[in-house]
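Pasting in a structure now, in structure tokens, and then I'll have a few things to ask.
Missing here: one protein chain of the complex. Every other protein chain is in place.
For chain A:
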């Protein structure tokens, strides 16, 4: 009996809940696979998809967002072997699953911890509440390929932002495979969009894009590129998360800065009276 011929996977982009090839028709060889080489146009298309998803996702209840993030953890748990087969260490997959669970729980707690009533000196009701900033461009770290990726996506979306992620050019398979997890987790299309390819091609477009509200430069290793991107981001005053130090411990308690940097605080006043 002859050995079965395996069905190989085509790795594509993830935009608006779909898996298109790059509009440029290009790919590059990495991790023994042909991976889409996203163009500037793909980046702009991803921003359009992310913007279209903001209203529904930011408007969803915190409970609903928490449930969906927890569902991502469930789906990831079911596919752990797939990530191990890509070379992700088993304990890193476990940590990535647990991180989704940790962030899922924040959805309906952050507004309580980071908002609340303010005791103003007058007859006014005064309430501050955090809101998502909108569309966030994220440069994912190359390492750890899966835990790093999850650690930058989850804090951005748990509060209602949508993201366009530039995956690590050298470790894109974990990102595309995570997209398959996200696509089966009831996450609305466009909440997470993933681009593979060269950072120098897509990220400057995202940094300068006038319909992007914030940029997370965590995965930018080159200091000169990071500074250039921050300059571009200033054009519409994007909120900026600067690159993570090389020795960042991804297994440590993530803290809340990743979430709070991508939030706006809205304060509402109303007089009291009869």
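Methods note: contacts are C-beta pairs under 8 Å (C-beta built on N, C-alpha and C of every residue); 3 or more make two chains touch, one makes a residue touch a chain; residues count from 1.
By our rule, contacts and distances are computed from a predicted model.
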item: UniProt protein name of the chain not shown, from "Molybdenum transport system permease", "ABC transporter ATP-binding protein", "Aldehyde dehydrogenase (Acceptor)" or "Insulinase family protein"; value: "Aldehyde dehydrogenase (Acceptor)"
item: Contact partner of the left-out chain, one of A:72, A:158, A:226 or A:244; value: A:226
item: Among A:7, A:29, A:237 or A:274, the residue in touch with the chain that has been omitted; value: A:237
item: Touching residues (missing chain, whole complex) on chain A; value: 113-114, 118-122, 124, 126, 128, 133, 213, 223-224, 226-228, 230-231, 233-237, 239, 255, 257, 260, 264-271
